[in-house]
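One protein chain is absent from this view; the other protein chains keep their places.
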Amino acid sequence: MLLLVGVFLVLLFLGMPVAFAIGLAGFAFMLATPNIPISISVQRIVAQTQSFTLLAIPLFIFAGNLMNATGITARLVKLSRVLVGHMAGSLAQVSVILSTLMGGVSGSANADAVMECRILGPEMIKQGYSRGYGAAVNGLTAMITCTIPPSMGFIIYGSVGEVSIGRLFVGGIIPGLLMMAMMMFTVNFTAKRRGYVARKDVRKPNAREVVSALWENIFALIFPVILIVGIRFGLFTPSEAGAFAAGYAIFVGVFIYREMTWKSFLEAVEQSAVDIGVLMLILGLSGTFGYAIVYGRVPQTIAEFLIGITSNSHLLLFLIILLLILAGMFVETTVCAMLLTPVFIPVISRLGIDPVHFGVIMMTTLTAGIMTPPVGVALYSTSEIMGCTPQETAREAIPFYLTLLALVIVLVLFPRIVLVLPDLVFG
Amino acid sequence: MLEALKKTYRCVCTIEERFISFTLCAITVLIFVSAIGRFVGRPINWAVDISLLLFAWGAFLGADVGIRKNRVINVDFLTSRLPLKTQKTLAVAWSVIIILFLAVLIAYGIPLCISNFKRQFQNITLSYSFVTASLPVSAFLMIISTGIRLHLQITDFPSTLRGGGRDVA
Partner (left out) sequence: AEVEGDGKSYELMVSTQLADSHPFCQGFYALAKRVAERTGGKLTVKVFPSAQLGSDEDVIEQAIQGVNVAVVTDAGRMANYVKNIGIVGMAYFADNYDEVMKVQQTNFWKENVKKLAEENGIRVLSFNWFDGARHFLTNKPVKKPEDLKGVRIRTPGAPAWSRSVAALGATPVTMGWTDVYNAVQQKAIDGCEAQHSASYGLRVYEVLKYINKTAHFQLLNGLIVGEKWFSTLPASYQALLLEEFEKQGKITAAEVIEKSDVFEGMMVKEGMEVVEVDLAAFKKASEAAYDELGFAEQRKAIYKEIGKE
């Protein structure tokens, strides 16, 4: 255990690529354990690709890139501008709304953060937003995307923890909208303090303009509904939803908006292939790490330790959230979700906490890790696109971290926020 | 001689990238069609196995392309404060260790493929070794990509840093 974490942290902080830092830590454990032949590290790395449920990851990454090539994304940007363009810090507000709207078609916060920095970033800089603020806003509001269905995080949590993914999807809707509202508040507050005042030349839209902008986006707006209906009535399972999302994007791009060309399709494919490869390198190599954790019985030790501390369910939840924040800071979100879901589900079940409720809390907390130092995929990519250092971005992000924390606390204290819709839809 | 080698390698890279694109499209179509097939009462049970086989290859070859395109991330807030020379030494050391690690994966991956050839897929009569083989083969290509990067780290270190990023091949 000490060897595993020690090797990982040393390699990580001395600049070893994250994927290999994880892989080599697990490998070191295997080398030090005489009963595990080295060939098993090969097996564990390959096995990471052999889960049907995890096929959802490449499919959703693909679908997300296709959406950008269809013209769906561009139209959603336009809609967001119509809705909130007149407010203070308008571009930051657009980012909040855009993430919410993208949430219905995209399952990845990471992809959303990058996309929004590319699309909104240049204009933010032109209008005098600080680069770090832009990166922070685009990166952290992207958390809304993965709370609103579909969501890759819920697919992983649901499949590893044997929790209904349909329920998780529906359970994310209200927390996602709540997150949107809280983020809008924070943007308003921070934008005003920095003097990003409302633009004089943009006025509040009237009802007709809103309706017509919504109508233009109807194909993106109804997608989450199609998705949940499709899952609810058995057309596809949640892990197959990514394939349908990709199919839907192609359909809309070719037949409805007629903007997708063979060239833009191929670009989306190639882009996705590399995105997937980079992520799978981390996920694959974490296979050795995960095996070491199980072999060393780390989950049981943590679970017993936690239950030994307290039997107060709120206190324990906050303790777990603290651990999740820490884990999310150091390890890639997907890897965390795969390793920690089996650790915590038995603990929370024993305390009578609903696994859907916990899932929404856990994935919200963990996903925020992509925007925190020291290891945050989105923190690095948004900072790079916006042209600032990750430190700047992290500093500007503090009010948004606090907003997410506040949301998580609210969710812990009021489980019904999460559970009311799933109970309504699934009974 | 060197030119011919470079040309061959570029050709391999192109084939690799085309193949990954193909796996992604094929997986999408297979999953889509098999879901519809099941819905109408004609399940295609081999679709999942084939998708997983393609995914293993697509994922690891994609990882190689990621390394080649300088897309792997690392944490540099500590190392970036060190003198450039120390940074360079560290980066070179890591590349060498990565190459050694990948070599170990090949050295143990190939025997694993051979010794456990009898292991079968769930639904189709096909050896699981075709999945396992994806790792040693990709690791070989990753060694080449990392090797080129290593060469660049030695000859032109600043260009390999984040922000100075460019494809290594």
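Things worth noting here:
All chains are identified by letter, namely A and B, in their written order; residue positions are counted from 1 within each chain.
Quick note on the criterion: a residue touches a chain if its C-beta (ideal position, glycine included) is under 8 Å from a C-beta of that chain, and two chains touch if they have at least 3 such contacts.
As the structure is a prediction and not an experimental result, all values here were calculated from the model.
Although one chain is not drawn, the whole complex shows that of A:K204, A:R232, A:H314 or A:R395 it is A:R232 that touches it. Listed residues A:K204, A:R297, A:H314 or A:R416: the one in touch with the omitted chain is A:R297. From the options B:F60, B:F101 or B:Y128, the residue with contact to the unseen chain in the full assembly is B:Y128. Note on the undisplayed chain: of the listed residues A:I165, A:A268 or A:A327, the one touching it is A:I165.
Against the chain not displayed here, chain B makes contact via residues 35, 38-39, 41-43, 45, 48-49, 112, 115-116, 118-123, 125, 128. Residues of chain A that touch the chain left out of view are 35-37, 39-40, 43-44, 47, 50, 52-53, 162, 164-166, 231-238, 291, 294-295, 297, 299, 342, 426.
By definition in this document, only the chains that are shown with their structure count from here on.
Computed centre separation for the pair chain A/chain B is 24 angstrom, with centres defined by C-alpha atoms. The part of chain B that touches chain A in the complex is made up of residues 17, 20-21, 23-25, 27-29, 31-32, 34-36, 39, 48, 51-52, 55-56, 58-67, 69, 71-79, 87, 90-91, 94, 97-98, 101, 104-105, 108-109, 111-112, 131-132, 134-136, 162-163.
On the side of chain A, the complex with chain B involves touching residues 11-21, 23-24, 27, 37-39, 41-43, 45-46, 49-50, 52, 55, 58-59, 62, 234-237, 240, 242-244, 246-247, 266, 269-270, 272-274, 276-278, 280-281, 284, 373-375, 377, 380, 384, 390-391.
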